[in-house]
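Apart from one protein chain that is not included, each protein chain of the complex appears where it belongs.
Labels for the chains are A, B and C, by order of writing; each one numbers its residues from 1.
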Amino acid sequence: MELKRTVKFEADRDPEFARWISHTVGGERIRHCLQCGLCSGSCPLSLYMDYTPRRLMHLSREGFKEEVLGSTSIWLCTACYACMVECPKNINITHLMYALKQRAITEHFYPKRFPIPVMARQFGLMVRGAGRITESRLIVRVFLRTAFWRLLGMSALGMKLFRTGRMPLLREKIERRKEMATLLDSVTATKRELAL
Amino acid sequence: MKFAYYPGCSLRGTGRAYEESLLAVFRALDIELEELDDWNCCGATTYMSVDELTSYALAGRNLALAERKRQDIVAPCAACYLVLNKTQHYMEDYPEIKLTVTRALAAIGLTYDNHVRVRHPLDILLNDVGLKAIAAKVKRPLKGLKVAPYYGCQIVRPYSTFDDQRNPTSMDRLLEACGAKMVHYSLKTRCCGGSQKGTLPEIGLDLIHYLLSEAHKYGAEAIATVCPLCQFNLESFQKESGDRHHPISIPVVYFSQLLALALGAPANKIGLQRSLVPIGSVLAEKEIAYA
Amino acid sequence: MRDLHGWPDPGPIRIGVYVCHCGANIAGTVDVRAISEYAASLPGVAVSRDYKYMCSDPGQALIKDDIASHDLNRVVVASCSPLLHELTFRRALNAAGINPFFLQMVNIREHVSWVHLDKRAATEKTQALIRAAVRRVSLHKPLQKRRVPINPNVLVVGGGIAGIHAALTLADAGKQVHLVEREPTIGGHMAMFDKTFPTLDCAACILTPKMTAVGSHPNIALRTYSEVVQVDGYIGNYKVKIKRKPRYIIDELCLGCQECIAACVYKEGKAPDEFNLGLSKRKPVYLPFPQAVPQKVVIDPETCIEFKSGKCKKTCIEACGERKAIDFKQKETFEEIEVGAIILATGFKTFAPVRNPNCGYGRYQNVYTSLEVERLINASGPTSGEVVLRDGKRPHSVGIIHCVGSRDANTNRWCSKVCCMYSLKLAHLVKERTGAEVFNFYIDMRTPGKGYEEFYDRLLDEGVHFVRGRVAEVSDWAVHPSEEGKLVIRAEDTLAGFVRRIPVDMVILSVGLEPQADAQDVRRLFNISCSSEGWFLERHPKLAPVSTFTEGVFIAGACQGPKDIPESVAQAGAAAAEALALIDAQFVEMEPYTASVLEEECSGCKSCIPLCPYQAIAFLEDKKKASVNEVLCKGCGTCVAGCPSGSIQQNFFEDEEIFAEIEGVLSYA
Partner (left out) sequence: MPDLHTELARPQAVFEPRIVAFFCNWCTYLAADLAGTSRMKYAPNVRVVRLMCSGRVDPQFVLAAFAGGADGVLIGGCHPGDCHYQEGNYKTLRRFRLLQRMLRQMGIEYERCRLEWISAAEGDRVRTVINDMVEKVRVLGPLDLKLPEELVETILSEEVAV
């Protein structure tokens, strides 16, 4: 039997993190949370989570950053918004999940070869280059960088989709592709300027 | 009625049947669509989760393009509908987001002043066209075809104003007007797992199985969807999810395919040939001529 | 012509200005010392002081002493809202021998120190307000309050436990009480319950004697199946119009023998029984419940054959025989009464759970509201006290969901206060009657009250399960074989830290309390206010909990906010006492803010006459002048503002006084 210290000291808390969560977009009402657990109950993914959404809300507002950003829950959220429309205190839980995901990526809090950040990156590159997503190409790129063996398992489905015309390999792109880079660079510049 | 049509990337890929059938429906009902000139990816949920500001800017470009034409947007894809709406809300609520997007748009010579309404086809069919008008144009009634309506997440939640967020009924009413019989089951707004199927496959398969088996349990002969990703998930992984639980095979179509069928469009013009689980035998059983 | 910038002749006017610290409430934000010094510099001010608590005895003594020693004839007090202490300081002036209307109050607490953070800005604003008051008070004229006699009769609206208790208290004190109830019987919600928490005494046993007492009290005129439709007049002198709906039974002749019910051509119930919330059926002629007061039957024209076709055999009339108490031709009637005070005890309604689709009400037949279960448990209810499902089977497991329609931004934000306790009561009763496993799903257990926490302990002892978590969904979606055919309640067990799925046979929704559907109409009828939630608004949340802003109108019970029985009764007693205090004084003093016409300036244009909602302005044909009847005038001042020749004036709100105030807040020192 392996025993671990579970007591938490004040030094374990990160007050900056607590401040950040209640000041970030969507965090305005996190302090109103009454810990009723309706978010967890309505979440279709909570049955797989290490910390339920309710616990994440509380851990975040108290500043337990390690626990929150290291949690599997933030990666499980599918943004189905069930928690948000149910929340009796109108807390924007879905958006906070986004915010936590972003923070975890910036601070490198995710497992190696974890597909979500990889997918996001590939998605970003494709949008920047073409302005639109070609699903077939995105999927190939993601699997190559995470679990390429899965691609083989998927090939049967891929063939079916290809045959029914639902997997066109032709690259979708917009005409004024240059605008994409300008648009995205401007966002980056403003973000830096405002320290967002 | 004339709208700016925003297909989004999926309707040009796995969701082609959605586009084909939807255009057929709008044609049959004399609603004019003009594809939004040079539209770009909306930013979608994956992007949203890692770089939200960027996705607001991407959505902002589409909104600005529509505003320049003074048209409201029709966005059939659930993710696009959500992101475009969310961008509008957040630009109003958060000055820093508004500033970022306004600047980015200015850099490519565009402006956006919040004049565009982002509409879903369900909304337009129900509120602009109306059930009566649609029922009057039904040429091929669906003859009690038992359909489980599946709304999924992002159409009704959290921004829809055209339907109840917890208990939506717009698709039920539309398909009933075409003669279908709606199957009532409790999971019609429960998440299908979305892109989780791609990233955490086992979990995605469980969620897919729950939906299929509940619809099946209450006697559904087909599932109607409003979202390309839902349709893809529910249709493509029936075998895999069946392997984990018990096998279920049920056609999963877009609501617009059923609607187009009822309005008299030929099956091969509304993407029914692209189904992985064909609906043909079910239609034949009901003696619904679909050729 | 008015002088915009000049001072009125200060002449003999000597003003005292008193700035209250209100502890730190005002002094914390406003520089009271600087204000007092500033006031001293204003023309006409003879004395200026600041003091810790002006409303205290020493504070008032300060004013009285100054009036005597400094020969003051005007007083300005800068403190809290005039609605709190204007009367206090007017009394002080009166005691010191000057006219009480030589006072002007400045509200520097509610309107300044409590709403501003910037000390400098708050102090500047205070200066402006003081300047305005000093200017205004110089123009004040001596006024006299009017004394009006009070009608000693009282109207009580609503015959639930609060209305019953208020009516009995007043009647026992010898007052004539008119009790109006819109249902065919009094008793309200309490009559529907089986037991009451935490003592578990039988609701009927404690309520019925009071109901009978109301029915037989010589001082109570009970009008059931009646509604107030019009209210005119003012404190001490209200005229109330009451509509009596036809029950198609002549009250005076009906004995309550119920022979007609037995004789009705319908052998079985026909329409959903309102009292049993539709869980059983009643005949077109019925008594709402066995202990109903008055014991007079009612005929429902919606279901009675005679009303529908006119071709009924009318066996009821036959059964009634010689009494001839049935009258199919009865019409609604109107009656006018006069009272001096009114007590509103119109109660609440329960939250309609269809507004929250996730709890499955209306979709799954074995989902009940708590009120429905009260009827199931009640021995005189639809199942004679058996707790059974719709198919007649006894439930083996029951889930009680708290906070349905409470503490929820999507429906009602407030805590309904009584649900935790009644849920415990239902848990106990259901377990006692059925032996089922009972699960309570709660957010927080709220049991503040005498013996309440002990009752919670008792339930814990009895083995009832408590799951801390708001229920996300009730559905028939079975994931596990043990869930097949059951209602599955899904909620996070927040104390355990994971989501649980609990299959049950029966779900009870502990629905919250809401204002009555027509609360806004009633409020307008009696000219009182509602809180933003729709509850009747009390004059002061702590110090005047049963008074309203309309004098002579009091509120009691759950129409003011969620309340349990003991609280409702306590409030009803308080409202009765307030009404007694009012009418036993025999006279009421009215503010003298009435309008009057300056005859020599009136051009006789009559434009003021339609402006008055009280018909208080008459046109004197002989003089061709308008004239205000002071008794009818309520002092709104609308005619004053509307007079084209400026020939109507309003006491205490004369044009000059208001102009002085406007100039005062604007001119910079």
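Operating definition for what follows: a contact is a pair of C-beta atoms (placed from the backbone, for glycine too) under 8 Å apart; a residue touches a chain by one contact, two chains touch by 3 or more.
What you see is a predicted model, and the numbers here were worked out from it, not measured in a lab.
Engineer: Among C:67, C:132, C:325 or C:359, single out the residue that touches the unshown chain.
Structural biologist: C:132
Engineer: Among C:414, C:498, C:619 or C:653, single out the residue that touches the unshown chain.
Structural biologist: C:653
Engineer: Tell me which of C:49, C:74, C:90 or C:109 is the one touching the absent chain.
Structural biologist: Within the whole complex, the residue contacting the unshown chain is C:109.
Engineer: List the residues of chain C that touch the chain left out of this view.
Structural biologist: 1-2, 4, 81-83, 107, 109-112, 114-118, 121-122, 124-125, 128-129, 132, 524, 527, 529-532, 537, 549-550, 593, 611, 613-614, 634-638, 640-645, 650, 653, 655, 658-659, 661-663, 665-667
Definition applied: only the chains that are shown with their structure count from here on.
Engineer: Measure off the straight-line distance from the CA centroid of chain A to the CA centroid of chain C, and report it in whole Å.
Structural biologist: Result: the chain centres lie 50 Å from each other.
Engineer: Quick check: what residues of chain C touch more than one other chain, meaning two or more?
Structural biologist: Counting only residues that touch two or more other chains, chain C contributes 358, 473.
Engineer: Listing for chain B: what residues touch at least two other chains?
Structural biologist: 166
Engineer: Write out the stretch or stretches of chain B touching chain C in their complex.
Structural biologist: So the residues of chain B in touch with chain C come to 164, 166-167, 185-187, 210, 214.
Engineer: Which part of chain B faces chain A closely enough to touch in the complex?
Structural biologist: 9-10, 12-17, 38-41, 43-54, 57-58, 61, 90, 94, 96-97, 99-100, 103-108, 152-154, 157-158, 165-166, 189-191, 193-196, 198-201, 203, 207, 236, 273-276
Engineer: Quick check on the complex: what are the chain A residues that touch chain C?
Structural biologist: 34-43, 46-47, 51-52, 54-55, 85-90
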